[in-house]
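One chain of protein is taken out of this complex; the other chains stay put.
Letters A and B mark the chains in the order given here, with residues in each chain numbered from 1 onward.
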Amino acid sequence: MRNSIENLGHKGLDFFQRLGRGNILFAHILIGIPGLFLRPSLIIQQVFSVGVLSFVIILVSGLFVGMVLGLQGYNTLVKFGAEESLGVVVALSLVRELGPVVTALLFAGRAGSALTAEIGLMKATEQLSAMEMMAVDPIRRVLAPRFLAGFISMPFLAAIFSAVGVNGGYFVGVGLLGVDEGAYWSQMQANVDYEGDIINGVIKSFAFGVVVTWIAVFEGHDAIPTSEGVSRATTRTVVHSALAILALDFILTALMFGES
Amino acid sequence: MMTTRTTELLVGIFIVIGSASLFMLAMQVSNLSTYSGDEGFEVEARFTDASGLKVRSPVVMAGVTLGRVTNISFDEQTFKAVVKMKIENQYSKLPIKTSANIYTAGLLGEKYVGLLPGSVDDQCEDEKLAAELEGRAPDTQGLECGPQYLAQGTTIEFTQGSLVLEKLIAQFVSQMGSSDSKKDEPEEHP
Partner (left out) sequence: MTEQADILVKVRDLHFSRGSRKIFDGIDLDIQRGKITAIMGPSGTGKTTLLRLIGGQLKPSSGSVHVDGHHIERLRHRPLYQLRKSMGLLFQNGALLTDLNVFDNVAFPLREHTDLSESMIRDLVLMKLHAVGLRGARDMMTTELSGGMARRVALARAIALDPKLLMYDEPFTGQDPISMGVLVRLIRALNDALGLTSIIVSHDIAETSSIADYIYLLSDGKVVGQGTADELNNSSSEWAQQFLQGRDDGPVPFHYPANDYMTDLLSGLAK
C-alpha cells in the first residue's frame, strides 16, 4: 500500500519534471525560430520530410473517410427524407472535427514517430552532442526547423484531408446514391460558415500541429540514448500525441462551438 | 538522398495543393462566395413572433438572398421581437412599403425573412394627385419628394411573424368551433 502511494508520488514528480523540461525546450525552440528565416533551405527540407511524405496517407485517408461519411450519412438522412442535406453533414463533420483531428492523429503516427526516432537516434549516436561541440546548437539547427515544419504542414494537410473528403462524399452521395448534385453543394454552401467553421478548423489544425510536433521533438530530445529508450520514446510520442489531440479538441470545440 | 531541387519542387507542389484545398474549402464548401462581409445597410423590422429565426438567417426577396439577419432582440415596450438585418448595398432600390414575413423553407426547414415589394410611396405624387382631384394647387412643402426606398436605419412597417404550427392548429380548431365565422385579419398592424 505504502509502496504504491510512493510509486504514484514518484510518477507524479516525474510527470511534472518532464513537463518542466518540455516547456524549457519549447521556449528554446521558439527562440531559435526567428533565425531560421535566414536559412529557408532548412525549413524546406523539413517541410518535405514532415509534410510531403505524409501527403499520400492523408490523401487516401481523406478520400475514404469522406466516402464512408457519404454512405453513412445518406443511410441515416434518407430515413427522414433529408438526403439533400448530405453535403452539409459531410462538410461540417470534416471541416469542424474529422479533418483536423484525424489528420493530426495520422500525422502523429506518420511524421511524429519518425521525428522522435530520428532525433532520438541522433542523440543515441552522439550526433547532437557532436553538433554542440562543433558550436552548432542542435535545438536551433535540428529541433526548431522540424517544429516549424510541423506547424506549417499541419493546416495544409488538414485542408487537403477535408477537401478530398468532401469530394469523396460527393462521389458516393451524388455519383453512386443519386443525391441531387445542386442540392449537395448548395446546401453545403448555405450551412457551412466561413468564419465559424473553416477558419476555426484551420485554427484547430494549427494548434494540433504545435502540440504534436512539440511532443515528438521533446520525446526525441529527452529519450534515453539507447535503442530501447528511443523505441519507448517513439511509442510515447504516438500515445501522448493522440491523447493530447483529443483532449485539446474537446477544449477547442467547447470554446469555438459551445456558445452557438 | 534526393537533390535539393527535387525537394524544393515537391515542397512547392505540396504548398500549392494545400493552398488550393483551403481555397476550395472557402469558396466551394462554405458561404464565403455569397458573403459580402460588412458591406450593406441595416434595416429593422418588428415581429410579434420571430421564433425559429436566427442570426445569419437569410433575407430573401423573390427567392434571391439579399442579405442576412444580424441581430435579434426583444422590445420590452411593445413585447415584440426586433430583428435587424443587413441588406447588400447593390439592392438600394427596395420600395419603402416593402413588407417582411418570416417563412419556413420546406416543411421543417430553416426560417428566413421573406420580403414582398410594396409601393415606392412618393408623397409628392400623392399630394399632386389629391390637389388635382380637389382642384387646388399642390402643396409639397414639408413632404418628401421622389420615390422612397429602404435605406440605412429604415424600419419596415408591414410585418408578419413566424407561423407556429400549434398556433395555426389552435386557430383552425377555434374557428371550426365558433359559429361566428369572423373574417381573417392580418395578424399584424403597423
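As a convention for this text, a residue touches a chain if its C-beta (ideal position, glycine included) is under 8 Å from a C-beta of that chain, and two chains touch if they have at least 3 such contacts.
In this text, all values refer to a predicted model and were calculated from it rather than measured experimentally.
**Q** Of the residues A:Asn23, A:Asn75, A:Thr125 or A:Ser227, I need the one that contacts the missing chain.
**A** For the chain that is not drawn, the touching residue is A:Thr125.
**Q** Looking beyond the chains shown, say which of A:Ala27, A:Val60 or A:Val136 touches the absent one.
**A** A:Val136
**Q** Please output the residues of chain A touching the missing chain, sorted low to high.
**A** Counting only chain A, the missing chain is touched by 121-122, 125-127, 129-137, 141.
We adopt the following convention: only the chains that are shown with their structure count from here on.
**Q** Distance between chain A and chain B based on Cα centroids, please, to the nearest Å.
**A** It comes to 41 Å between the two C-alpha centres.
**Q** Over in the complex, which chain A residues touch chain B? Could you list them?
**A** My answer: residues 41, 44-45, 47-48, 51-52, 55, 91, 95, 153, 155-157, 159-160, 162-164, 166, 185, 188-194, 197-198, 201-202.
**Q** Given the complex with chain A, which residues does chain B contribute to the contact?
**A** Chain B residues touching chain A: 4, 7-8, 10-11, 14-15, 17-22, 24-26, 28-35, 56, 58.
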